[in-house]
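Only a single protein chain was left out; the remaining protein chains are all shown in position.
Coming up: chain A.
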Amino acid sequence: MAKSYFGAVDEYGFERHEDFDYGSYEAFMSNYLKVLASRAQKWAILLGDDGKSVKRTTTVKRYVRKGIPSEHRPSVWMAISQAEIMKEQSPDLYQKILDGPFEKELVDLVKTDLPRTFPDNIYFTKEANHQTHLFNILIAYAHNNRVVGYCQGLNYIAGLLLLATKNEETSFWLLKVLVEKILPDYYTKTMDGLIVDIEVLSELVKSKVPDVHQHVINLGLPWAVITTKWFVCLFAEVLPIETVLRIWDCLFYEGSKILFRVCLTLIRQNRQKIMSCNDFTSLAECFKSIVKDYSALHCHEFMEKIFTVPGSLSNSTIIKLRERFAKQRREQQQKEPPR
C-alpha cells in the first residue's frame, strides 16, 4: 500500500500496530477533519477571545455532545465537571500531598503498574516523563482517597487524562471528580458500584434488547465478563481513542448515564452479529471485535447514535435500578457474610 499520510504513531503517541488499517482510518479522518474544523470555529466563537470558562448551559451541552476541540478539553472538562470548583476550594491540596510522606505499600502497588500502562505509547516509554507524572497523579490520589487507594484501571484513566490534558494537576482533579462525583463506587475495595452497574446494564439490555439478553445468557457468558473493563476503564483501552475522548466529553458533562448509553448502543447496533454467534467462544470474540470495528472508529456518527439507538433512558430509571440492585446485594451479603 502507498505510504500513508498518517505516521506510525498517532497524535496521542500510540504506536500503530502492524495490522493497523490505514485505508479505513484515512477514510474516517478525511471526513472527521472537516467536522473538527467546523466544530473548532464554533467553539472559538463560544469561548471568545479571552478564552473564558464555560458555564453549564443547554448550548454548551449541545456543543459538548458534538465534541470538544482537543486544545480546549482540559479547561472545558474542568469547568463542565465542576472539578474547577473542587480545585478552587483546596488550591494547595495536590502539591501538599506530593510533599509526602508516602506509604510504601501504595508506592509499590502504583510502581508495579507504571511500565504496564500504555507500553505502546511513546510518551510513556521512549520519552519516559509521563511515567513520572502518572506516578504523581496516582500516588496523590491514593493518599487523598484512602477508601479507594489504588485500583487497577485508574492507571489507564489517569494515563489518558494526562495524554489529553498534558497537565499533571489537571489530570489529578479530573480523576478525583470522576471517582468521587461522576461515577458510583467502582474503585473501592469491594467494587460495589461496579457490580451494581453491571446488573443495571443487564436489566436494561433485558428490557431493550430482550433477544440478545436471552441469547447471551443461553451461551453462558455473564455480562460482567463482557463489561467489567468497559465500566472500570470508561472505555479507555477498549474503544478507539478518539471515540473514548468523545465519550468522556459527555461523561464530564452528563454523568455516568452516558456509559449505559454507550454499552446499549454497542449491543443494540451489533444485535445481528451477536445473535449469529452460536457458541461461547465466538460470542466472546464477537464482543472483542465490535469495539474495534468501523462503527466504533467513526466517533462522530457513533456519538450521534448513543443518543438515539438505545431509546429513552431517564436518570430516574438508572437511579431506581441502582437502588434495587444495591438493596439486593446488601441482602445477599447479609445472608452470606464475605469469606
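Methods note: contacts are C-beta pairs under 8 Å (C-beta built on N, C-alpha and C of every residue); 3 or more make two chains touch, one makes a residue touch a chain; residues count from 1.
The rule is simple: contacts and distances are computed from a predicted model.
Between the names "Ribosomal RNA-processing protein 41", "Sec1-like protein", "small monomeric GTPase" or "Proteasome subunit alpha type", the one given in UniProt for the chain missing from this structure view is "small monomeric GTPase".
Although one chain is not drawn, the whole complex shows that of A:232, A:245, A:277 or A:318 it is A:232 that touches it. Only one of the listed residues, A:115, A:210 or A:311, touches the absent chain: A:115. From the options A:24, A:38, A:132 or A:281, the residue with contact to the chain not on display is A:281. For the chain missing from the display, the contacting residue among A:136, A:155 or A:171 is A:155, taking the whole complex into account. Interface residues of chain A facing the missing partner chain: 109, 112-113, 115-119, 125, 151-153, 155-156, 188-191, 195, 220, 222, 224-225, 228-229, 232-233, 237, 279-281, 284-285, 288, 339.
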